[in-house]
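Let's turn to chain A:
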Amino acid sequence: MRGVTAGYYSHDLVLNNVSLNARPGKVTVLLGPNGSGKSTALRVLYGLLRPRSGQILLDGREITTVPPQRRLALGMALLPQGRSVFPELTVQENLEIGGWLLGRDRRRLAAALEAVYARYPLLKEWRQKQAGSLSGGQQRLVEIGRMMVADPRVILIDEPSVGLAPVIVDQVYEEIARLKEEQRTILLVDQNVRAAVALADYIYTLEYGRNNLEGERGAFEDRLEALIKSWLRF
Partner candidate 1 sequence: AQNAGSSTSSSNGLPPAGQPIVIGGTLGLTGAYAGPSADYKATYDYWLQQVNSHGGLLGHPVKMIIYDDESNPATAQSLYQRLIHQDKVNLLLSPYTTAIGGAVLPIAAANHMILWNGGFVGIKLFKSSQWMIGSYTYQEPDYSRGVFEMIDSLPASERPTRVGIVTEQNPFTLAVRDGYQGQGGVINFAKQRGMQIVLNEEYPPTATDVSGLIQRAKAAKVDLFFALSLPNPAALIARTAYSLGFKPKIYCACGSLVTSLPYWAQLGPAGEGIFSTAMAVPSDSYDGINDLFTMLQQVRHETVFSQYAAVAMTILQVMQQAVEGARTLDQQQLRAYVLSHRFNTVNGPLTFDQYGMPRYNAVLVQYLNGKNEVVWPPSRATAKPQLQ
Partner candidate 2 sequence: MEPVLQVDSLSKRFGSIVALERVSFALEAGTILGLIGPNGSGKTTLLNTLNGLYRPDSGEIRYLGRPTRNLRPHQLALLGISRTFQNARVFHTLTVTQNMLVSLVHARVHSAEAQERARQLLTFVGLERYQALPASELSGGQQKLLEFARALMTEPRLVLMDEPFGGVHPEIKALLLERIREAQQERQVSFIIVSHEIPDLLSLARTIICMSYGRIIARGSPQEVSEHPDVIAAYLGHAGGQAQIQTSPSSPVSSSSYFEQAGGHPS
C-alpha cells in the first residue's frame, strides 16, 4: 500500500497518505487507537473501498482496482471486524462458501474442508448447525475457519481474538504463528496489543489516519508505552 488517501465521503478523509508494507512471510502489525483508520486500511487493501489516490501493490503488481471477489484468487484473504457469518447457512455450508474458488473441483473442496476441520475440531462438531444460532465466539471461529478454506498466501486479519475464550485465543495466536511458519504473509490489526506485538516482525502505528511510527519489533517495544499514552489525548 503506497501513499493511499481514502475516505467514505467526499468531505472527510479517513486515511491520509498512508503507506504500509507487509513483508513476505512475516507478520506485520498495525496498531492505533479506536477510529484511527485501521479497519479502513484493510478495506482499502482488500478492494472494498476504492482509494482516492495511491496504489495497492501485490508482489509488485498493481491491484488497486481489482474487485474484492477477485482478491481471493490472487491469494489474499480478509478476516473482517465484526460479524460476517452467513447466519442462515449451516457451519458446513459457510465453510463451503469459503471454498467457493475450488467449487468446480469437488474433491479439492472436500479435502480443504477436512483440513480446516482438522485444524479446528470444534467446527466439525457444529457442522450441521445454523451459523446464526451459534454464540458470538463460536461464530468468530467459523469466520476464521472459512477464511482458511481457501488457503490464502496473504492474510489480512482484523481483531481476531475479540470474544474468544482464552484457550481459543491462545490457539488463534498459535495459529497465526503457524501461518507465519508456513511462509504466509500476515497483516494483523489488533487491540490486543500485547499479543500482537509478541507475534510481530514489523509494526506500524496509525494516528488520525496518518502513518505515525513504524519499525521492527525490537526497536519498537520500548517506545510503545509512551505511544499508547499519547493516544489518550483525543
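Keep in mind that, in the parts below, a contact is a pair of C-beta atoms (placed from the backbone, for glycine too) under 8 Å apart; a residue touches a chain by one contact, two chains touch by 3 or more; residues count from 1.
How these were chosen: all candidates are chains of the complex that A comes from, given by their letters.
This structure is a prediction, so every number in the text was calculated from the model and none was measured.
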Which of 1 or 2 touches chain A - same complex, any copy: 2
Complex interface listing, chain A residues touching candidate 2: 8, 33-40, 81-83, 133-138, 140-141, 158-159, 161-170, 173, 191-196, 198, 224-225, 228-229, 231-232, 234
